[in-house]
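Have a look at the structure that comes next, please.
Apart from one protein chain that is not included, each protein chain of the complex appears where it belongs.
Each chain gets a letter, A and B, in the order it is written, and its residues are counted from 1.
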Amino acid sequence: MSAKSVAYTTCYMCACRCGIKVHLQDGHLRYIEGNRDHPVNRGVLCAKGSAGIMTAISPARLRTPLKRIGPRGSGSFEAISWDEAMRLLTERLAAIRAGDPSRLAMFTGRDQSQSLTGHFARMFGTINYAAHGGFCSVNMAAAGLYSVGGAFWEFGEPDWEHARLFLLFGVAEDHDSNPIKLGLAQLKAHGAKIVSVNPVRTGYSAIADEFVPITPGTDGLLVLALIHCLLEAGHIDTEFLVRYTNAHHLVIDAPGSAEHGLIARDAEGRELAFDRDTASLVPGSATGINPALNGTYVLADGRRARPAFALLAERYSAAEYAPEAVAERCGIPAATIRRLAAEIAEVAFRQSVVLEQPWTDTNGRRHAQMVGRPVAIHAMRGISAHSNGFHTCRAIHVLQMLLGAVDTPGSWRYKSPYPKPIPCGVPPGRPGATPGAPLSGAPLGMPTRPEDLLLDAEGEALRLDRAFSWEAPLAIHGLMHMVIARAYEAGPEKIDTLFLFMANMAWNSSMNPGEAIRMLSASDEHGNYRIPFVVVADAFASETVAYADLVLPDTTYLERYDCISLLDRPIGSAHGPADAIRVPVLDPGRDVRPFQDVLIDLAGRLGLQDFADAQGRPLYTSYADYIVRHQRAPGIGPLAGFRGADGSTFGRGEPNPEQLRRYIDNGGFCVHHLPAEQLYYKYANRAYLEGAREMGFIGSSAPIVLQLYSEPLQRFRLAAEGHGARVPPERLRERVRTYFDPLPFWYAPLEQAMSDPARYPLHAITQRPMAMYHSWGSHNAWLRQILPENRIYLHRALAAELGIEDEDWVWVDSRNGRVKCRARTMTGVNRNTVWTWNAIGKRAGAWGLGRGAPEFRRGFLLNHVISEFLPAEGAAAPHSNSDPLTGQAAWFDLTVRLEPCGPDTSDETAPLLGANPLRIRRATENTP
Amino acid sequence: MKPAASILLLTTLTGFAYGLLAWLGLYVATGTPAAARLMVLSGVGVGLVLATLGLMASALHLGRKERAWRAFSQWRSSWLSREGVAAVLTYPIVLGFAWSELRDPAAGLARVLGVAAALASLGTVYCTSMIYASLKPIRQWHNPHTAPDYLIYALFSGGTLFVLLHALAFGTGAAAAALSALAALCALIAKRIYWRHIDMQTPLATLASAIGLPKDTPARPLDAPHFTENFILREMGFQIARRHAAKLRRITLGLAFALPLSLSVLAAFELVPLASSTLAVLCAALGLLTERWLFFAEATHVSALYYGRRI
Partner (left out) sequence: MTQVPTPAPGARKLGLVIDLDTCVGCHACAVNCKEWNTGGEAGILPDYDKYGEQPDGVWFNRIHSYESGTDGHSRTVNFPRSCLHCENPLCVTVCPTGASFKRAEDGIVLIDTDICIGCKLCSWACPYGAREFDEDNGVMRKCTLCIDRIYDESRPAAEREPACVSTCPAKARHFGDLADPQSKVSRLVEERGGVDLLPELGYRPTNKYLPPRQAQIPTTPREAPARPAQGIGAALLQLLDKALSR
């Protein structure tokens, strides 16, 4: 008789966090299906999720802690015990902490425990901490958080139920993998129109009703041209603007002064507006006024000021934003842009959605209905992976505000616990006064003024990755892609230990992996490594593991507790906040430990505040214990559900020792459903804001004013103009002045602007394959059957011009080198764009794959031809290849040329780096 | 379609075998000299051995050989089942024929059983041919040529064997050789007609209709479901280059038909009859194996459309 059982937990074959129902038979995985009650996936499961049972038996799983014995990168290790691993690590980190804690650089990748890892870093006292947001879309996160207090980046979602027109900018898959698909199905079911703006027509774009094959990097222009058309036709929701945005706030017009471009305020610090009824200056937040959106007004001190909207209208009404002016650059006919604008206006203003749902705004006004503009927008890395993504994303948010399509029925909505106040005003934490003291705050924060930056006396970066410096002032997630290059550059004085968790930095998350590998293994004339010590916490034999000095083998997602916390990246939706856990359903049967347990153990051994008591005794026995008992603020802990002694409160409440059990009984998650009157207008919905304050999501229930005009940006710009105590160093002045524009603008992506279009005429981008997650699908026996190698795709007309046919080997050349791959032709692609699936190529020897695996021989990484640096200009050190405001990695700014390899070429990709499979020596006493 | 060695052997060997048995049966039916008894009996032996070898080869093709017996059950609908049944039924008939021949070649019974053996043999070949001819997704097989052609090739190849046996037994056999030459000519003509037919055929379907779009919509594959070869592609996606096919067709014509034809003519004029009829058998065997290989290699399967192959 075989024993069958069922367990509920959370999938982690990608970061989407779907609920799963795991069927076990005699302790083995039998079947994984979607949990029908789960708010994220409602029972569906993607290809990766279903393939989880093959990941659980992958030959690439690490089995024991490892200590390097051969040269770094050779793959030669000795298996060691956990005791030894922990002792090594504790000694090293304790020594660092006693000197300069920031000599620990801790960078975590695709994890979902940033609230833990970030807290560890804070208590350790290192500012050199970041998670992977800088890879993905920190520019969009910042643009959103600084504009609407939420973001496309996981903090918002379209109103799938009511939208009538859906605009999708540059999305292939996104983190909301299953919810987006469910949403698209919902849109289709009620006949909404889906427009995909994307250079490539695959996946979601394939089922779009209209495909707009834009030239990469030009979405900002397209959106501003749409805004131009809407302004031209007077299709603007002015009521919405004056109620919920700062459109009517007066902007000081005093060129050359230290206040130019800032918002005029009264003595109490309230933003001013001009009331046309009384012809007087009044607080912009006053009710019963008739605020001006146009004109020029004189302030009490005699200076002139203009409503923010007037500046905006003037800028985008200019001929340079007319469809005819942008059509060629965008690769989209002017008539198409005009039609799209007309469709947007038609849907927003003639097909408004009206819900018979009363609600009360923050001014106490009762509204009988909720009126929505059913134009919903979603955007992702087609915008963010370009160095102009911050402004492009701001442009999209401005478009939403102009339409009144922010958190109204049918439009884009916040996912709880968003919105947050704008600007949120929590700057990044600073180093403590003495070594070993915690940072003043979380290592990642949101600067709103030059004073918030982390700078040394010369005005240069304090952080290794130069986040929060003048090079990337709003790098609110750090610059993960620069870590290896900067650690190499800075040398042992600045960095001792590079601690990587769940990021494959020696391969697909590096620009130019060949260089990353060289830097990781570079040593000085005495044979000392330039990056003295590398710790890698990974579950699998990834390319990066070979470059570690110490490997901490993690469990797989089915073998550990995890916490998908509201303090981190929550799974809430527009319908309410939610969080979830992972529970161990399999016995690892290997000498591996959950990384979070290890980190908590380490923190305890180091005696870190919040992890050890005053006597230095560890506070927590395990992550599970920490999840239940840790409190970030009184009553607030990692999990929001089932709090309080009896488990009856959500959000805030005493720790509940039975909390995990309650989660398990509830299928591994907890949702708080918002009442219907709180579902929209959350920035100004009194009931919602009060509830959110109660639950600890926001500090106050004051209305959140959407920022059409961004004053914080202007503050940085003023510094660049020489105002204030903190000004950028000379070499960066012009850069900061240019890019810190309080109104969105378009500029050519930096690398593109510097490259010669005659030499590199083509744009090169990547896409996420739906059935693969970055590098970690290739060791899955099922997923690798689907995509064990990749191709470079190009337009048939271009192929004909270049004499390239399907399956021909071609060289992709960029200023950074060349990569060899096979070609495939298609028609659904922008004529000047080539693309490939991301992260398919693998380094020979990695991932437990056999010799001759197609992943090694024909799979390739476009990363080989991307550089983490822009071309140097003159003598100055080159800038990083990033968005100049936020440091977002500009993966998609790449320009290339294609060249057929000819018939005699070998049947293998290039560059082919030598194989370095793990060779593990077992300590003799362990061998049976 | 992938030419599988076991199936090439099966159809070629059974063609020779049942063709020979048919010749022998008809030969007896038309009245045999007593002197031919040994020839007839050894011919039956050769035929049965070859047929058995062919059937055994076909078992190699099965995934579960030990269950082969199950293949006899579905004779009401399956040509493969019918082939099996026919092959099995042919044994007693042929043995009965041999027995009657042994007893009294001139008796009416032998004549009747000769006709029966010929019919059973050709019937088995017909069943084999119908396995292919009944497969709708393969236009090169599902046509009015396949069945008669199989019969013609069987008669032709069995004929070369018969002539050889005759030559062995009597040194000469002008009439048989002439008949065999005629069969070779028919086979040659049939093959050319067949090729012309499949070359002029229009594909059975388009990729568009295979994926549910209006038939004439242009459609092209973008990405296949899996990167490496799979069963469908190995089995149904086998394709041969036109140039290569043309060469093999010439070889087939020469080796399978033209040479045996000329050699049979030589034999008919009683010039080196033994050598020429031996050579004719060898050429026919090699040639027909090539012909059979091409029969598969040139056949396209509708399902290959899904992978962007031409059909």
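Assume contacts are C-beta pairs under 8 Å (C-beta built on N, C-alpha and C of every residue); 3 or more make two chains touch, one makes a residue touch a chain.
In this text, all values refer to a predicted model and were calculated from it rather than measured experimentally.
Colleague: Touching the left-out chain: which of A:I422, A:M519 or A:I786?
Modeller: Touches the omitted chain: A:I786.
Colleague: Per the definition of touch given earlier, which of A:K188, A:H367 or A:R530 contacts the omitted chain?
Modeller: A:K188
Colleague: For the chain left out of this view, which of A:P255, A:G288 or A:G874 touches it?
Modeller: Of the candidates A:P255, A:G288 or A:G874, A:G288 is in touch with the missing chain.
Colleague: Among B:L207, B:L248, B:V281 or B:L294, which one touches the chain that has been omitted from the display?
Modeller: B:L207
Colleague: Pick from A:A313, A:L439, A:V585 or A:A889: which residue touches the chain that isn't shown?
Modeller: The missing chain is touched by A:A313.
Colleague: Footprint of the hidden chain on chain B, which residues?
Modeller: Interface residues of chain B facing the absent chain: 1, 61-65, 67-68, 70-74, 76-81, 84, 131, 134-138, 204-205, 207-213, 215, 217-226, 228-232, 235-236, 301-304, 306.
Colleague: Contacts of chain A with the missing chain: which residues?
Modeller: Within chain A, the residues that touch the unshown chain are 25, 30-34, 36, 41, 43-51, 53, 59, 164-165, 177-178, 181-182, 184-185, 188-189, 191-194, 201-207, 209-211, 231-234, 236, 238-239, 242-243, 248, 276-277, 286-291, 293-294, 313-314, 317-319, 322-324, 335, 338-339, 342-343, 345-347, 770-771, 779, 781-786, 788, 796-797, 826-828, 848-854.
Here is the rule we use: only the chains that are shown with their structure count from here on.
Colleague: Suppose each chain is reduced to the average of its Cα coordinates; what separation in Å results between chain A and chain B?
Modeller: So the centre of chain A lies 66 Å away from the centre of chain B.
Colleague: Hey, which residues of chain B end up touching chain A in the complex?
Modeller: Touch residues, chain B against chain A: 222-223, 225-228.
Colleague: Which residues of chain A touch chain B in their complex?
Modeller: Touching chain B from chain A are residues 202, 785-789, 824, 826, 828, 854.
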